[in-house]
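Heads up, one of the protein chains got dropped from this complex, but the rest are sitting where they should.
Labels run A and B following the written order; every chain starts at residue 1.
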Amino acid sequence: MTAVKTESVERPEAGPPLLDVRNLHVTYGSGASAVPAVRGVDLRVEAGRKLGIAGESGCGKSTLALALLRLLPASATLSGQILLDGEDVLTMKWGRLRAVRWAGASIVFQGAMHSLNAVHRIGDQIAEPILLHGRAGPAAARTRAGELLEQVGLPAARADSYPHELSGGQRQRVMIAMALACDPRLIIADEPTTALDVMIQAQILRLIEKLVADQDLGLIMISHDLAVLSDTCDRLAVMYAGRVVEEGPAEQVYESARHPYSSALSAAFPRIGDLSSRHAPRGLPGDPPDPSALPSGCTFHPRCPAALDICATEDQELRVAGPSRRAACVLVEPGTAAAPGLFGGADEARSTS
Amino acid sequence: MTATTDSAPALSPRALTWTRRRQAAARFWQQYRAHRAGLAGLTVLALIALVALAAPVLVGKDSQSVTEAPGGPLEAPSATFPLGTDQFGRSLLALLVWGTRVSLTVGLLAAFLSVAIGTLVGITAGHFKGWYGNVVMRITDWFLVMPTLVLAIALATVLSRSLWTTVLAIGVTTWPTTARLVRAQTLSVESRPYIERSRALGGGHRHIMSRHVLPNVMPLVLAQTTLVISTAILTEATLAFLGLGDPTVVSWGGLLQDAREAGAVSSGNWWYLAPPGLAIAVVALAFTLCGRTIESVLNPKLGVSR
Partner (left out) sequence: MTTTPPAPLLSAQSLEVAFPGRRGAATARAVDGVDLDIRPGEIVALVGESGCGKTTLARSLLGLVPPTAGRVTFGGEPLDYAGRALKAYRKRVQLVLQDPSGSLNPRHTVYDAVAEGLRIHGYAGDERAAVAEALSRAGLRPPERFFLRHPHELSGGQRQRVVIAGALVLEPELIVADEPVASLDASVRGEILALLLRLRDELGLSALVVTHDLGLAWNIADRVAVMYLGRIVETGDVEQILTAPRHPYTQALLSVLPEADGDPVILTGEPPDPSKVPSGCRFHARCQVLASGEAERAGVADACRGQDLPVLDGGGAAQVACHWAAATTQAPAAG
């Protein structure tokens, strides 16, 4: 049970948040072969705010993204509440769900190379959700597709191209244009820049930031790169083995993590200029856990550099670790700051003023 | 992670390879068992193989002899002759059992010949590409569009009439399909990174084709073989029916031809026509079921329902 609700410190919000996920559980399969992918996750996103979700393979972040629009296969069981603008997605009727998909919230999928149909022109693919939602006729939809392409930085004339004629970065822009087609209030971007070059990645991130700011959208960005998330998002949630293990304002979580896993994740991508990481790559032993065979107690304990005896037997709940910050670690005393050098010196090296 | 469970404490590389092969075979059998259709096909095939092998014991060598025929011509089925007799008075059941040997042998040999040629052509064409690949594929295309039966008939006419001619005729006319499939699979396998790694390790053409491409192509070839066997048996039957088979041996197709010549169709002697035809169909079906099951076990993505 999460005892303390996080308060948003930056802006007082009137009304319900855009997205409010409460105690979400997602399990694949049933009976003996049930695999828990998401094990009790709480999240909140307000309009115009950006939440980053960080984690590696098997942590459940992609499952979470798909669950938000009930896009998981039939073999998945979901419980909890997903309140999108006050309405619970999990109990919506089919017709209402279809209306909400793309018009309430939309997804920019991972691997844009394979998410576009190779035999259709991109203009038609962008217009497709507009037509499906009955928002406009074919001619108006094509015009709108052209406008969307301009918004994402491509000339409207490219609407007649096929996906293979575009580069990776251009395809990702098309995916973003598609996500905006029905004027959603929330965008979920699942690893939007993973396969792209550094420069193109910067272009795409800047584009996403601009669109979110211009249209006052909510954004959930999922990535394994903590540095990118801390730069782009306001708040950051780190997931491990289906649970959120730390969350808080993005810069704080990145620079002075309270949970040893978040600390290791941010140390994995060294800061250039930091001499302590020269010839000293930092990582964790072992591998991210298999969701079907999770360790006992705190699921992170086999790999944790600061594990205590109690960690093998007792699982940890999220506890308050600072103003609007929570971390699920036994070493977090509510209200105290992180002891420097606790997790192998990662915090010392990047201590900011 | 403790070190107590050592899977191979002191085995030589040879023993390791055999252990791996045993484990792979056991896994394969476990998955195969779950497909009912495949099991049915396998059971039928096992029975038929048993019958073929035990033919001398079951019905005696002399039941084929025309001169010592036990019964009268074209007798209807009775207690002594469960399937009646042919025009020479021989028990049709005995002839059917003997015919199993020929049909199976020719079918299997022809299929292996066809698949061997097809695999060799396919792998080399896919691996070497360039002008060699182009030339070979054009030859394959040429053979592909030729009517198989016509070519088989032509070959059987030119060469002497024997079982080997039949095997040869079927073998050299049906290999193009396998060749095309294997070539496509070879091209796909060779685009994988582990082929580049093998080259970087120093592997030459022979190493890559035999250690990497062939094992990855084998599942396809295996499934294709069982399907080709069905075709081969049917083609053999057709050739025999058309009078181009070996006249000295009894085969199912030969029985059908004899039946036609003896006027079994017009005189309503169904016991002469139906059993050989049914036998051909049953064996072809059994091989097809096994082939499809092997395909779906080795390539789970095909998702054939059990």
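Quick note on the criterion: a residue touches a chain if its C-beta (ideal position, glycine included) is under 8 Å from a C-beta of that chain, and two chains touch if they have at least 3 such contacts.
Remember, it's a predicted structure, so these values are computed and weren't measured experimentally.
When the full complex is taken into account, the listed residue touching the unshown chain is A:202, out of A:35, A:156, A:202 or A:330.
Checked against the hidden chain, the listed residues A:62, A:125 or A:170 yield one contact partner: A:170. Along chain B, the points of touch with the absent chain fall at residues 1, 3, 5-9, 12-13, 16-17, 19-20, 23, 192-194, 196-204, 207, 211-212, 215-216.
Those residues of chain A that touch the chain absent from the view are 56-57, 167-170, 197-203, 206, 224-228, 230-231, 261, 264-265, 267-275, 277-285, 287-288, 303.
Note that in this section only the chains that are shown with their structure count from here on.
Separating the centre of chain A from that of chain B, both taken as means of CA atoms, is a distance of 54 Å.
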